[in-house]
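Here's a structure for you.
Removed from the display is one protein chain of the complex; every other protein chain stays in position.
Chain naming follows the written order as A and B, and within any one chain the residues start at number 1.
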Amino acid sequence: MKRISLLIIICFCLLLSGCSLKQEKEYKLNLYYMDTYIYVDFFCNNKEQAEAMKTSIDSIYESYHKLSDRYNEYDDIINIYSIHNNDRKDDYLVLDPKLYDLLEYSLEFQKMTNNRFNIEIGGIIDVWKKYRELGEGIPNVKELKTADKRNKLVLLGDNKIKNNHPNLDLGAISKGYATEKVGKYLEEQGITKYLINAGGNVKVGLPNNKDYYRVGIQSPNKDGSLVTIVKGKNISVVTSGSYERNYTYQGKTYSHIIDPSTLYPAEFMKSVTVITEDSAIGDLLSTTLFLMNVDDGLEFIKNYNAEAIWVTNNDELIRSEGFSSYE
Amino acid sequence: MEIKKFTRLSMLLALSVVLNIVESFIPFFNGTIPGLKIGLANTVILFVLYFYSFKDAMTLSILRVLLVGILRTGLFSITSLFSFGGALISIVMMFLSKKFTKLSIIGVSIIGSISHAIGQIIVAILLVKNINIVYYLPWILLFAIPSGILVGFISKEMLKYFKY
Partner (left out) sequence: MNKSDKILLIIITIIILVICCITFSKKSDLPKKAMVYYQNDLVLSIDLTDDSVNTYEVDGLLGKVVIEKNGSKVRVIEENSPNHICSKQGYIEESYEVLICLPNKIVIKIEAEEKIDTIVK
């Protein structure tokens, strides 16, 4: 009898232990910044903490949205717009440390890629944007060359930059960078289970009740199909070359990613997707890979702890060496 | 071995074989779910376990599987292998529960019925090398309760009428 009652007690303990585990709840957050719908999903066992975190996540994205905005001015902050358009007489500008760090980070990568990745081509971006919005015609070389003044961004230390009105564009980094900051913030708050989707940038932590997340990579063709499905945890998946920001004129599709050497949209491939741990590096890498041919890309990515999959112009799939370990 | 016991055991063995074959004629238990059966033959085994000894019950059980195998399915067929796994685990579990718990003959019978099913599932998993067979377990467990009670009840009644 003792044996049996012991058994029953064990059984009930097992059953009860299932219920008394700390209740982790799922919290979801939808935002719209940087021209992108952002979705954040995380698991937390404390409601107040979760609500506070939602506010903080919102403000992180909002601050990077404002700082990297190149079309609008905001009171009291110097952003990409006001770096280019200001009538201050000073020789230098004092930036928000967040923006300074972001610029320093981007410039370092730009030097590493011999200016292939380039944040100083805002002038060219503006010309292309004008035509894209007009929906007609493409700019000629002369027009592009005139617009390409490329004032160098000069960092002076102590959050100061030279006030030489560089026309910057952080479109290729700001989303990934902000997403990485949000991921890091969640981890600092003790949140390990999370998923962030900022359009072309997905960052996932640990999954809930399963072994890994499954991240679908959307086809660059407008048919809703998937290139492949990536399985993993604690990874970032970043795509460059989505059809959503493309511009089609006279049957030819122009990407929104401009090659700084030709001043025309890069045409090496339809899209490239990078898997890395760090979403900011992922964003830099995917843009850079988009600006070189696949063979160069395959060599280039070997220098990084990253994997990539290319969709070529013939819809062929090319994978880096270790990519299939994520499939 | 005294002659009376020897004769009785032989007759019981014959009975268990017959019961086993009779049961396979009942359509519902002939395949709806593999491993699902009343286990009428178990009444005999259970009876021997209580009336004689574990050793006798074990011998009887093994002989039964062999005989049914020869008579019906072929000695080394998959079905015999199945029954063998089930019968062996079942008899050992019944012995252990009889000796170490305070379960009555009905409880022991339920244990036997369940372990018979589990034994078969284990053999099946080993044979097919596929763990999915486990999905049958709830059905088999559910069915093991009434069939275990029935078998236990019959054995209990049998024990009343037998004398050394």
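Just so we're on the same page, contacts are C-beta pairs under 8 Å (C-beta built on N, C-alpha and C of every residue); 3 or more make two chains touch, one makes a residue touch a chain.
Predicted model, so just to flag it, every value in this text is computed and none were measured.
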Can you say which of A:Ile124, A:Val238, A:Leu263 or A:Leu291 touches the chain missing from this structure?
A:Val238
Of A:Cys44, A:Leu67 or A:Ile217, the residue in touch with the unshown chain:
A:Ile217
Residue touching the undisplayed chain, where the options are A:Asn201, A:Thr287 or A:Ser320
A:Asn201
The one of A:Val94, A:Val141, A:Val154 or A:Leu226 in touch with the missing chain is A:Leu226
Logged for subunit B, residues touching the omitted partner chain are 30-34, 73, 77-79, 82, 101-104, 106-107, 110-111, 114, 124, 127-130, 132-133, 135-138, 141-142, 144-145, 149
Tell me where the left-out chain touches subunit A, residue by residue.
1, 4-5, 7-8, 11, 15, 39, 195, 197, 199-202, 204, 207, 213-218, 226, 229, 237-239, 242, 244, 273
